[in-house]
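Here the complex is missing one protein chain, while the rest keep their positions.
So that you can tell them apart, the chains are marked A and B in the order they are listed, and the count of residues begins at 1 in each.
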Amino acid sequence: MRKRWIIFASLLIMSLLVSACSGSSQKGEKGEEGKSEIKEMSVRINSDPDFLDPHKAEASLTFRMMLNVFEGLFNPSPDGSVEPAIAEKYQVSDDGLVYTFTLRDEVKFHNGDPVTVKDVKYSFDRLMGTGTGQPLSSDFVNVEAVETPDDKTVVMKLKKPDSTFIYRLTAEQAAIIPESNDANQNTKPIGTGSFKFVEYNPENNLIIEKNKDYWKKDVPYLDKVTFVFQSDNQSALLSLQGGQLDLTDIPAHQKAEVEKNFTIIEQENNSVFLLGFNNEKKPFSDLKVRQAINYAINKDEIIEGAFSGYATKLGSNLSPIMGKYYKKGLEDYYPANVEKAKQLLAEAGYPDGFKTTLTISSHAELYSDAAQIAVEQLKKVGITAEIKVVEWAKWLEDVYGKRDYEMTMIDFTGKLDPYKILSRYVSTNKSSNLMNFNNAEFDKLMADVVLETDEAKQIAMYQQAQEILTKQAAAVFIADYKTLWGMNPKVEGFKSYPIFYMDMAHMKPKQ
Amino acid sequence: MKRKKINLNLLVGCFVLLFFLVTMVVSFFYTPYDVNAIAVSNKLQAPSSAHWFGTDPFGRDILSRIMAGTQTAFFVGSVVTLIGVVFGTLIGGFAGYVGGWLDEIIMRAIDALMAFPGIILAIMIVAVFGTGTLNTAIALGILATPGIARIARSGFIQNKQLEYVSAAKSIGVHPLKIIFREILPNIYSPLIVAASVAFAIALLAEASLSYLGLGVQPPDPSLGRMLKESQEYLTTSPWFTLAPGITITLLVLGFYMLSNGIRDLTDHRSK
Partner (left out) sequence: MTYVVRRFLLLVVTLIFISVITFLVFQILPGDPVRTMLGPDADEAQVETLKQQLGLDQPGHVQYLHLVEGFFQGDMGDSIRFSRPVTGLIMERLPITLSLAVISLIIVILVTIPLGIFSAKREKKWSDFFLSSFTQLGMAVPTFFVGMVLILFIGMSFQFFTTGGYVPWSESITGAIGSLILPALTIALPQIAISFRYVRNAILEQSKLDYVRTARGKGVSEAIVIYKHVLRNSLIPVVTVFGLILAEVIAGTIVVEQVFSLPGIGRLLITAVSYRDFPVVQGIVLYIALVVVVINFIVDILYAVLDPRIRLKS
């Protein structure tokens, strides 16, 4: 009697195996049929969005997806400038205090309603907390008033001139959303972008579909895009090879495995990966110590070891991607030089080096990779740095919030606006000045550049600011690493932006 | 008559552990290469006569790191076992000896702790106290305590009822003396078995925690962390995964065999 049971079990296993084999052949066929004309794409994103409501969201990964759904008065463009979107044109008064925007005709929200001046005013009021006292952004504290003289015009009055103002009008900082969706914006977001939000399944995926009424008539090509959340590189790579994904970033060392069958795209990130020190704390308050560490660190070795060579060496807190604003020639201001470093340490009163800690976050392998290399390099000049790995939440609280650290590593993601990037080092900017950098000359430059209206002069000032950061050795500015994308070879139209934006509107089947 | 059975478990277990103990001791004085020295140009070399187990993505010698990794493994295992045995015996022994409602309360708390997947507790303990080798060991030690407490308790309950204990009680021997002098030596062997199992489980748990990024942190070489680091190189450099993976397995196997060997030994004696 019991024998029958065993026979039954083995039959069950066998039938499973049979269905397994038939299952695999079906999958192959379906895959090939589906790929003849690509109308849908699956794109891997490392982790979930913070908020779907664009005014609440801040994480760059969120905007990598959601800039397809939302637009501001302006949109980012691949060269790092901004181009008119919901605003068709704009004018600035001579004193730089009054911005007048004319709205584009025929821009509609995803719910079918046209974008009105009321919606624009509502969006800015919501960001600034006008009336509610609950601001969602401090980017617009300089705005005196938002007025709507007629149904096509929005006028924004500033308290003082600000040369960087229009950079803040993209969806990343000021998405235009409909007033009618106020309560549901975080669950059913509505925007004006080329794709509509469909659904979000936590830790699984976020789906968007074509906006047929998009004001740019020729885009998008795709009907549907699924952003798949996958934190593990190995699984993502397997999914790409298995056809479940069409686009994913891949670790640089795995390029060789992917390049035979997939299109590889190298994207500059516009981020700044650095080894920072607490400029207020001893011994880092001493310029010579900071310079010594700059000489001790061999950036090329870190680029090779942590990024497999796929990174652009930096010399200050700005990436070459920023084009005209970038100050060339600072990358090798402190060439790797153990002797020089030792000499500077001796001059600073530390002939035998010192002991310190390097606090890093555990949320990305990148930090522990680079930290291990840096610690070995520091050892050569006599500095013993102990690596302290903490959770991201703890890093943000202790290191970023309380500045309770000696040395740390962080990758600052890029912005369109050079002011926003460099203002981290302004001494009065307490909340984001991670390095506690304090330099009067730098502060003055940054205060002046905001008021400067002449572009050539602005550029010169930004370049000078970068030079100060390098000469004062505010941190060891290591590299802007490249993201390598592996893409389905049947697709083309990948566009690179200097911010985290995966522009799906121009993706189309390869001709 | 049957010939005397060789205690193969004990023999092999001891041999394996001795081998790793020697490796660990040697690693304090000598490793083929500097454990942490980075040579990026030499990265991901396949096993060769120069690097028996190959090199990792930073060009570090994997054999040297595994040798040093046994230090971490033995350290974590020892701390966990020590915490588990000391507190487990104290708590379990107390509950078993005293009995009554105190015993009931303690055992309910232990049941509640055991009803809870250990890894979750470990995650929370590590989140509170921070990551690092010692903290990992303490977290895992706390986890090992309830299991050992149960074993100690049942041993105490069994022995408490035996004549020699009641005899000692009746002539007024101090309870503490009864516990340490009389009962403890009699439940020695199940505790030794429990301890070596705890050691084995600690090694596995440390590896799991390090794999989740919550255990031992760089640059301390840990076998579990090496496995995690190797995951992305699985297809291109399988030796990077296999070397630490097989080392952990052998090490844990050694402790399991040791515990089975001791159990066989005492079983035979009691017969």
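Definition applied: contacts are C-beta pairs under 8 Å (C-beta built on N, C-alpha and C of every residue); 3 or more make two chains touch, one makes a residue touch a chain.
In this text, all values refer to a predicted model and were calculated from it rather than measured experimentally.
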Sole contact to the chain not displayed, among A:Thr102, A:Ser231 or A:Thr357: A:Ser231
Contact with the hidden chain (one of A:Gly112, A:Gly131, A:Pro202 or A:Gly329): A:Pro202
Among B:Leu21, B:Ile123, B:Ile157 or B:Leu265, residue touching the chain not depicted: B:Ile123
Omitted-chain contact residue, chosen from A:Thr116, A:Thr130 or A:Asn186: A:Asn186
Of A:Ser77, A:Gln244 or A:Thr312, the residue in touch with the unshown chain: A:Gln244
Absent-chain interface as seen on subunit A, which is shown: 1-3, 6, 9, 13, 16, 19-24, 27-28, 48, 50-52, 56, 58-60, 129, 134-139, 186-187, 201-204, 228, 230-232, 234-236, 238-239, 242, 244, 363, 391-394, 396-398, 400-401, 410, 412-413, 431-432, 434
Residue ranges of subunit B at the interface with the undisplayed chain: 8, 108-109, 111-112, 114-120, 123-124, 127-128, 200, 204, 207-208, 211-212, 224, 227, 231, 234-235, 238, 241, 245, 248-250, 252-253, 256-257, 260
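Definition applied: only the chains that are shown with their structure count from here on.
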Contact set on subunit B toward subunit A in their complex: 36-38, 40-41, 43-44, 57-59, 127, 130-132, 213-214, 217-219, 229, 231-236
Residue ranges of subunit A touching subunit B (in the complex, touch as defined): 232-234, 251, 253-254, 256-257, 301, 304-305, 362, 365, 368-369, 371-373, 375-376, 387-391, 394
